[in-house]
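One structure is given below, represented as structure tokens, and several questions about it will come after.
Just one protein chain is left out here, and the rest sit where they should.
To keep things simple, chains are lettered A and B as they appear, and every chain counts its residues starting from 1.
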Amino acid sequence: MVDLVFEIGGPQGGGIESAGQMALRVFMLKGYRVYGTREYHSNIIGKHSYFNIRVREDRALAPNLPADIVVSLDAESVFTHFNDVGEFMVYDTGVLSKDIDSIQSMSKYLKARVKEELDANGVPHTVDGVIKLLDKRGKKTVGVPLRSLLKTTAERAGVSLVSISRAINTIGMAVGLSLIGVELEHLEKAIELFFAGKQKIVKPNVIAAQVAYEYAKENFSSIHRKKMPDGPHVNPVKPRLVVSGNDIVAMGKIAGGLRVQTYYPITPAADESLYLEKFEDFPLTPEAAEKLGLERGGIVVVQTEDEISALNMAIGASLAGARAATSTSGPGVSLMAEALGYAGIIEAPVVITLYMRGGPSTGMPTRNSQSDLLTALFQGHGDLPRIVIASGDHEEAFYDAIKALNWAEKYQTPVIHLLEKAIANAMKDLFNPDLSSVVIDRGKIERNPPIPFPRFKYTEDGISPRAFLGDTVVWYTSNEHDQYGRRNEDPVERIKMQDKRLKKFETAAKEIPLEDKVTLYGDPDAKITLVGWGSVKGAALDAIEILKEEGINVNYLHLRMFMPFPSEYVRSVLEKATTVIGVEGNALAQAAQVVRMFTGFEIPHLIIKYTGRPIFVQELVDSVKHVLNTGDKKVVLSLGQ
Amino acid sequence: MASEKVRYMADTWKDWCPGCGNYGIITAVEMALKELGIPPHKAVDVGGIGCSGKLPEFLAINGVHTLHGRPIPVATGIKLARPELTVLISAGDGDTLGIGAAHFVAAGRRNVDITLLLHDNGVYGLTKGQASPTLGLFIKTKALSKPNINSPVNPILLALASGYTFIARGYAYHVKQLKEIIKAAIQHKGTALVDILQPCPTYNNVYTKEWYEQRIYYLDEEENWNPVVEKPEELEKKMEQTIAKALEWEERIPLGILFQDKTKPEYFERLKIRIPFIEDIPPYKQPIDVNGKPIVDVAQIFVDKLVI
Partner (left out) sequence: MNTWIYKRAIDLGRDGAEIPATRICNNCKYWRPHVFYEGIGVCTHTWPWKMTFENDSCEHFEQIKIDKPGFYWCATCKTRVTPEDYMEHLKQGHRLYPMPYLEPEVREELYSVE
């Protein structure tokens, strides 16, 4: 079975993004599932960045190391990733003499660690030294004369080649692809796809790819892998897309009927809004267009002055009848705290898509984390329930984005949809989402409301029919209020109104199906249970498979809805296991604390990661075995640059 | 809607202090809506937090009482979703120029068709009379134990600098004149500011009824006063005269329309460049399903992501 990792690194802005995007398409055309993790610094141009691309037949949902092949387009990449190399290291022979100390963009801490390792192995602090070390370790080091291949490319292209970075990346990537036995034609097609319509860029890059393939064929035939077999999805029946987590949430929101999106730019959330902006005027399906007599839909996307405005504006739009959402990350959601409570008390349907990044404070803006769970659950003062859902992968994110919009309107509440940088920025292949099972449910809406309207009428299920501003006279206030939305502090009514608001969440807890809240993967009778959420899913699914092959039967309990929390089910699963290990991407083990709060079950073992990097499959496998062998209570993961 | 019996004032008890300028303001609002014939269910008053923010509670039109400082974004959201509504904001000087100043500035930049009634009383009424952003430097009201050591912000100048296309000033007790100004503000297509000088007899014993009435005068009584920018090339001159008027304070205080720019496109005009049909089929009006089913196909929209 093919399970391959292709890693390519270079300076931020130096073409790595294009290279990674093309490589993803290559492997898709080759018939595989792909998962591309991007890592980069909080820097515009010049620091190190890389793409880790996982390629599998059935499921690619998490990064892994070691990489079958590491393509290093500059010296810093060689120094940064030589320990990632599984089989091949492709490097530029032009930088062999480069000394690690001459690289100013590189972190001094990483430099120190690398030098220590090079010293221990008796090799100099140069690229050459690293290559020697890799040779000693039996890795296949593949030196590429980038400049001379570039020259040939320019000569053959016959145009003034000024997209130098991209050509270099194409050459490096092409050498890498040829080494693992991928046909050139797939790369040519991928270049055309990625640079669609930009003929000026396509041609030199195709030539660069050809030049690189020729060179690899002539020089590396002895170490070449044999032809990579085609994957199962060479000619997929359904259209296939390649999307980031940000893209897929945007798609979900459009499918889910979003009509107003507000945002203040922030990493790693902004790309979602930018993508929505790009498609703010979109076509309806021919069938819908015919039924509705309307060809297009439109989303008003507003870049606001801050996140406070963003949430308040979305609330305003929702009161007037539009499905509304905002999208942000930690610093932004902190500013939204007060408006969150406002949406809660006036029962305004609104979705907050919260992309977690490394905190606290500005923290590590471009790095992953799962450290905003407690914020999502408890931010804002007062008795303030809300719906909190966390997606574990791109596909979940798509459907969750739609469900979040439904739940917001159905239960007239803010819904916080949690995602992570690891998903937001990861590129994933996806079959065109099936919308046949998707339902748009706007909840109780009074279309012929009396004037004035008892917006907060007491009901059995706590949900009062809603009427939009403009259809009648409706009153809202951030103060406690009576059934007509008029300020009221009567103690007896206060109990009723507060209870009504809480009742909605009991209703939601009953109505929302268990499969939207939690999933148990693997053998339900396994005695060892991993508990995780969000992007842990990808690594955990692979890990339980690998462990099974090694004779260790483990299942994975994937938590999706944190409020309302599926307490009984979770407790029953955890109590059945003999060993329970919590796996998550934060330092406080926040989900473990939430599990204890809602179920009384204390998860005895924790595997946590808060380096800002995603959890790699192999480190999870190793750490689970470590916990099983030692009984350690806590393992802190640290793999990945 | 039965037109004769239309009520704009609610039967809730107004709990402002006796003598509060807000009584004048709410009456002017009521009269303006009535005279413009805007039915209560097509009008929304969005309040901040403060004595001023209570207006929606006392009116019988749609009322959205929000958070301290946040009525502008909420009102903007309402208007963007459903532009047919007449959207008013009742907010204090603390709401708009203190905690919500970022929104005050941003509103000018967007020029959404909303009307901001700034209840300018120089104090934080609802929290016991602390200095607001419009209280003058070294002024000591009785409510303050020491003189104010912050300089005031000039709402007219800030609005002008922020791009407001309608800037006026009214006086809370001159209900008839104030009503006319509010009507003009509502009828203006774009963001309109009405800075309403509002005596707060409880906490502001400096900017009193008497103090104001010795100083105020109406610009439209002046010969040749024309605040309207009809053509872009008039902008600079009109701004200059507005600045001069905005700077008058200690001796004389001008009331009326200080500035109106008819050349700048309202927000929906700008949105239409992006989404041509958005004013005709605004967000609230757009269908999002057919019998509960989505009306889009992902692969049909996001062709840039297809790999085939």
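Note that in this section a residue touches a chain if its C-beta (ideal position, glycine included) is under 8 Å from a C-beta of that chain, and two chains touch if they have at least 3 such contacts.
Owing to the predicted nature of the structure, the values given are computational and were not obtained by experimental measurement.
Considering the intact complex, the chain excluded from display touches A.
Checked against the hidden chain, the listed residues A:Asn205, A:Gln261, A:Thr304 or A:Thr366 yield one contact partner: A:Thr366. For the chain left out of this panel, the touching residue among A:Ser18, A:Thr262, A:Ser464 or A:Thr507 is A:Ser18. Contact with the chain not shown here comes from a single listed residue; of A:Ile100, A:Leu118, A:Val242 or A:Ala270, that residue is A:Ala270. Mapped onto subunit A, contacts with the missing chain fall at residues 10-18, 38, 40-46, 49, 73-74, 92, 94-95, 97-98, 102, 104-105, 146-147, 150-151, 154, 160-166, 168, 201, 265-268, 270-271, 362, 365-366, 425.
The rule is short, and it goes like this: only the chains that are shown with their structure count from here on.
A separation of 41 Å divides the Cα centre of subunit A from that of subunit B.
Note for the complex: subunit B touches subunit A at residues 12, 40-42, 44, 46, 49, 56-57, 60-67, 69-70, 72-82, 84-85, 102-103, 105-106, 271, 274-278, 281, 283-284, 286-290, 292-302, 304-308.
Put simply, subunit A touches subunit B in their complex at residues 25, 28-29, 193, 196, 236, 239-243, 247, 251, 254-257, 259-260, 262, 279-285, 287-288, 291-292, 294, 296-300, 302, 304-306, 308-310, 312-324, 338-339, 342, 346, 402, 429, 432-433, 435, 438-442, 451-452, 468-479, 485-487.
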